[in-house]
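Just dropping this structure here.
Every protein chain but one is kept in place in this view of the complex.
Note that the chains are named A and B in the order they appear, and that numbering of residues resets to 1 at the start of each chain.
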Amino acid sequence: MSRKTLIPIGPYHPLQEEPELFKLYCDGEIVRDIKWETGYNHRGIEKLSESKSYDQVFFLVERICGICSTSHPFAFANAVEEIVGVEITDRTKYIRSVIGELERIHSHLLWVGLAGHFLGYNTVFMWAWKYREPILDLFEMITGNRNSYAMFKVGGVRRDIEKSKIPAIRREMGVIRKKLDLLTGAVMDDPVIHARTKGVGILTRQDIIDYAAVGPTARASGVDIDVRRDDPYAAYPLVNWKVITAGAGDVFAKAEVRLLEMYESASIIEQCLDALEKLEEGNIALKINEIPAGIGTGRAEAPRGEVFHFVVSDGSNSPARHKIRAPSYTNIATFKKSCIGQTIADATISLAAVDPCYCCTERMAAAYDSSSGEKILNANELIEISMKRTKELRKSEAGHE
Amino acid sequence: MGFKDYCFRKSLWVFHFGGASCNNCDIEILDCLTPRHDLERFGILLVGSIRHADVLLVNGSINRRDRDRLLELYRQAPKPILVVAIGACGCTGGIFAEGNTFAGPVDKIIPVDAYIPGCPPKPEAIIAGIVKLAGKK
Partner (left out) sequence: MDTEAAINKLTGKFIDEIAEVTLQKGKRAIVTIRPTALLTLSEYLFKSEGFRFIIASAMHTRRGFEIYYHFSLDADGIILSLHVILDKEKPHIESLSNMFSASNWIEREMHELFGIDFLHHPNQEKLLSEGNWAEGVYPYRKEFK
């Protein structure tokens, strides 16, 4: 049969600054081609940045992506500090790393939950999001807001982590470890999750290099890159931790990398807290009066991969050019490799594995009908297909026992 | 009881539209559904199609490309429908109001019944907003 079914996924993906419409061209159950359209979320941030002062740009870049609202200011701060040529104080470094790692935990938990939802495990979704709440409470305690923390500025941070707050964070790290054990156990030991994710959406090493994918997506395919180690910044060279990699490149490997990374993050946070306890309070920002002319490149490892900021300063109050590359920009393009040849039920989780979009779950519904009269399935139907498959697998699994 | 009151008397089903947002609001809306806040105990359910919805939640600044989609969604919505603008961007355009693709805050495009400001509004604020809206009739 030559007639192809078009399945739109999107256009409203809230998660990244690159929400797109994915068009899956299917022949029966099999995805034959995938096309994407972007521009639904274009806000002209790079252009806006040229009209704002360096202090204001932090608030702007924070709002590129709500989930990684520390990663972008992190990279921007690295870039501007490179132009100025200052070395921030040790206390600032530790505080920055604590915030960065807390964010990694909350972002990965969010992903685990949504991946669970995509597979039809709504319990995992609810649990993971429940465990995420105390992390957001910590953010609220430290910075005053659950998201968009407004923590960074050139040469330092805006708020200190006082000694009185450290026990609460430490306690929460202990609690989150236990919850992680539970979640990891639930994911790693479940035969149905194995069946749904192993060998699905495989990205080979060569694909990763070709698409220059970064972060957990790359590390799950055995490409051992992590900006925190390769191009050290903040407190990462001062603490002990390891980069998690896996070799299989499938959805399961990506889940594994993310789950294990959360343990590393908890350990980094604890070590940073040890150091913060020894250092004196205060002294969290350097006074910087002027940004000289120059070029700065800043990188930071966001939960999804490397964030890259390129800042050209002409010595004035605002950047002359500010180029931003978020990790999903390269990661999303790998869909062309991971989805083609998969069944529709597997395509959903393959798309989600890169961690591009979660909230589309409830509203991928096609707002627009395609004029060609091609059959359109909406998001819920898609997820239903995926859930049905899990149910069937569960049944057959039960039959074996 | 008028017709409009009758329509919104029982469980409110909401449809969520995220424009050009940073998706903090999107995440906080989803967060309302998870165990800590659990909006579903009030009968509030997030639905996948606008045709089933009583409430349209809009967040994010709306760029020119989103504008037509939002209008189309509003046209498809069963009337009467309540429209809620969520977050600084939904209410005013926020930090993106000066952007070169900005097409106006939500209330310039479709009529809005309630505003929930904040960047992002806390889940408690979103719940408070929806409860107020339901009480307003």
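One rule holds in what follows: a contact is a pair of C-beta atoms (placed from the backbone, for glycine too) under 8 Å apart; a residue touches a chain by one contact, two chains touch by 3 or more.
In this text the structure is predicted, and so the values were computed from the model without any measurement.
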item: Contacting the left-out chain in the complete assembly, out of A:T184, A:T297, A:S318 or A:T343; value: A:T297
item: Sole contact to the chain not displayed, among A:E162, A:D210 or A:E392; value: A:D210
item: Of A:T5, A:T197, A:T330 or A:T348, the residue in touch with the unshown chain; value: A:T330
item: Residue in contact with the excluded chain [from B:D68, B:E98 or B:E124]; value: B:D68
item: Touching residues on chain B - with respect to the absent chain; value: 63-65, 68, 100-101
item: Touch residues of chain A, complete complex, unshown partner; value: 37-39, 42, 44, 46-47, 82, 85, 209-212, 225, 230-232, 295, 297, 299, 306, 308, 310, 312, 320-321, 323, 325, 329-330, 333, 336
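What we mean here is this: only the chains that are shown with their structure count from here on.
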item: Averaged-CA centre spacing for the pair chain B and chain A, given as whole angstrom; value: 25
item: Footprint of chain B on chain A - complex, ascending; value: 11-12, 14-17, 19, 39-45, 47-48, 51, 59-60, 63-67, 69, 110, 113, 125-127, 129-130, 133, 146-148, 358-359, 361-365, 367-368, 378-380
item: Of all residues in chain B, those that touch chain A in their complex; value: 15-31, 34-36, 46-50, 60-61, 63, 65-66, 69, 72-73, 76, 94-96, 98-102, 119-120, 122
